[in-house]
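All protein chains of the complex are present and in place, except for one that has been dropped.
Going in written order, the chains are labelled A, B and C, and every chain counts its residues from 1.
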Amino acid sequence: MKKLINNVDDVIADALKGIELSDDNVRVDHEHRVIYRAEKTRQGKVAVISGGGSGHEPLHGGFVGVGMLDAACAGQMFTSPTPDQMLAATSEADGGAGVLHIVKNYTGDVMNFEMAGEMAADSGVRVETVVVADDVAVQDSLYTAGRRGVGLTVLLEKIVGAAAEEGRDMDGVLEIAHRVNAGGRSMGMALTSCTVPAAGKPTFDLPDDEMEIGVGIHGEPGRHREPLSSARDIAKQLVDPILHDLDFTGAPCIVMLNGMGGTPLIELYLMYGEVVRLLDDAGITIARNLVGNYITSLDMAGCSVTILKADDEILALWDAPVKTAGLRWGV
Amino acid sequence: MKKLINNVDDVIADALKGIELSDDNVRVDHEHRVIYRAEKTRQGKVAVISGGGSGHEPLHGGFVGVGMLDAACAGQMFTSPTPDQMLAATSEADGGAGVLHIVKNYTGDVMNFEMAGEMAADSGVRVETVVVADDVAVQDSLYTAGRRGVGLTVLLEKIVGAAAEEGRDMDGVLEIAHRVNAGGRSMGMALTSCTVPAAGKPTFDLPDDEMEIGVGIHGEPGRHREPLSSARDIAKQLVDPILHDLDFTGAPCIVMLNGMGGTPLIELYLMYGEVVRLLDDAGITIARNLVGNYITSLDMAGCSVTILKADDEILALWDAPVKTAGLRWGV
Amino acid sequence: QSASVATLVEWLHQFGSLVEQNKGYLTDLDSAIGDADHGSNMARGMTAVLNQVADPGAADALFKKVGMTLVSSVGGASGPLYGTFFMRFATGLGDGTEVTPEALVSSLRAGLDGVISRGKAELGDKTMVDAMTPAVVAIEGSVASGESLADATRAGAEAARRGRESTIAMVARKGRASYLGERSKGHQDPGATSTTYLFEALAASLDGV
Partner (left out) sequence: QSASVATLVEWLHQFGSLVEQNKGYLTDLDSAIGDADHGSNMARGMTAVLNQVADPGAADALFKKVGMTLVSSVGGASGPLYGTFFMRFATGLGDGTEVTPEALVSSLRAGLDGVISRGKAELGDKTMVDAMTPAVVAIEGSVASGESLADATRAGAEAARRGRESTIAMVARKGRASYLGERSKGHQDPGATSTTYLFEALAASLDGV
């Protein structure tokens, strides 16, 4: 294992120090491992907070700032944060208009946020939750844990953060959150496994001529493994299941081509070109896009595609100013 | 070799398609492999253009846009572009106030830009050149090719681009360019080699327990190899030679902690924390910073540190609005 | 014969050691069908727990604290689940320092119910429930038929082991392994494995008591 770290047990604490030092717009509660905006939540603004296991940077801490999140809880590596972290973030970020928890759909995340919500409710803060579940690699069913929350989380945090920033009340913010959640789908793949520092070796072995299709963001193996193929073929394997799952025609879409952390930008641009070709062929209108590393899986090489069926209101919220380490425009 | 590509010979052409599709603010001349701003250079504005081998994305193409570059030439992988590319970019981007070529100090880049300059001079366009040479890993001497141009290029393109955007004339722009060039130093290291697509295998072998100190951005081996150590020790090995080379005290500094392409953001933040600790101890004031992948070496894991001794004028130019795929704020 | 708080603290120590010794193994199991952290998660949690049991006090307070410590130090799926297990377990123990076999049995049942209501897993979903359920059932049965706590918990550990083995053939329907669908078959569930340590530790701490 080759990593720029001091000690496997200190990775997150040390990284939080660096984040605090690099970004004047945030402050860090090191005890609870929560990243907050430097300024307290404006009275009357719905607070939008998120959190999850670490290792997906810039998600979530890199999205704390004006126009996006009010706070983010950093869990252990790939491990959802604990309820007391979320409870601290909820109390601290509340501006009197309630707190929205953005949760990626994983058993651990859901249960920990649930416990935090129960505790927060006792304290009188209105807590609402939106669970992102956009990964079409996972079959959805009443009898399973359901789909994973992956790339759509980035888009949802931006759009919902903008809605809250505009001053919408909790019901208005929730309505947007559900609309985004309903209209977004993702699919990912890996060329290599990531290496969790505490594990010290790759989570899975992948021969030099094979790839995993349908991976999540925690180094979980994907749906299946197959011979390495061309960017063009890979794009098809990511885009097809998404288009099969939801009809994206007739609406302006937001498309994200996301890197898993170990793939260089030149390959992400190349992949984006392939994805656009397929979406064009399918008659889909791309109104906005993001290409880069936004929701990563440590040092994994690979990428994911997210498509969100937007509308004028969602596009306007997308375009609204955002000032975070991970996404910034208009300010 | 595991890469998201179609064909080793098409990587750059395909990536340029993706760049064009993803960024409305640029247009691409595919024949000459030049990325231009969507709008023609404002009459009377000094045009700032750069270029170099591909594989360092977002550098340089990702820095084309308002407040930064007017055009960037994409060479073959790690191979400087050819004079005809630069000549095309020079003629096209000229707004009547002359064209500044920003060149990283490599024999190939310098010679190719030199030939382009000679040809452009024949056409009556005033061409000036600034050669960035900031890598303290390389001993400087009259008898050698001199220091490599690395991380400082990013900072220089931002600052000089802002000066040109403000409407300074060529002499004013050149003066800033030289000031930045004189005040910046960098040092890099690698945990792994990169793999050049056409070569199909890593440029150098690096055992699992060793690292290269003093690498450049082309997978060139570094100054020496040694056992892998902690982030804290690595930070010291990068910062010490920089501070030894130039006195950075008494001025507001801009610090960049740059990833080589294959290192995840969490490690870069962690390293940044270590670097700040060392700079604090040395009494250096960090006025601004960048943490992320800005000048990369394909999929290499590793990082580099760049420090620029700034002043109020340089800071104001740094803070000026910039709207590019790779750097954006204020707009 | 009832179990003293000291014995139950010994249980926690034994569980902590088993987790620590098998940390890499648990993480390896989780690498195959999850995200390679179950060993570190449980080890972090049990280290936090064992830092707090020097002065145990009353049985119910002790295990409430154990549960809360796990909830606030483990995270992931196992944190709320093991945390809930111990918090519910605590409720039936009373505020004394001795726990009767009947109280222990009903507390274990309460813990299991807590895990099920928190995680909504059913038998056969390839989770810790597949080890925990047979273990609790076996202990209940043994105690009901008058066996000693030592014998009952030994039977519980044996049942947990069988439950753990049974997860190998299952297709996961809950937790992270469920994303693998059919590919989860052939792999032993990490949570069922750590749960087996929990019951092996219980049997070991009650051995000879």
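Here is the rule we go by: a residue touches a chain if its C-beta (ideal position, glycine included) is under 8 Å from a C-beta of that chain, and two chains touch if they have at least 3 such contacts.
Since the model is a prediction, treat every value here as computed from it, not as a measurement.
One chain is not depicted; across the entire complex it touches B.
When the full complex is taken into account, the listed residue touching the unshown chain is B:108, out of B:95, B:108 or B:321.
Residue B:76 is the one among B:25, B:76 or B:237 that touches the chain missing from this view. For the chain left out of this panel, the touching residue among B:98, B:219 or B:273 is B:219. Where chain B meets the missing chain, the touching residues are 53, 75-84, 106-108, 111-112, 114-115, 135, 137-139, 143-145, 148, 196, 198-199, 203-204, 216, 218-221, 223-224.
Here is the rule we use: only the chains that are shown with their structure count from here on.
Looking at chain A and chain B, no chain is in contact with each of them.
Centre-to-centre separation between chain A and chain B, using Cα means, comes to 29 Å.
Averaging C-alpha coordinates per chain places the centre of chain A 32 Å away from that of chain C.
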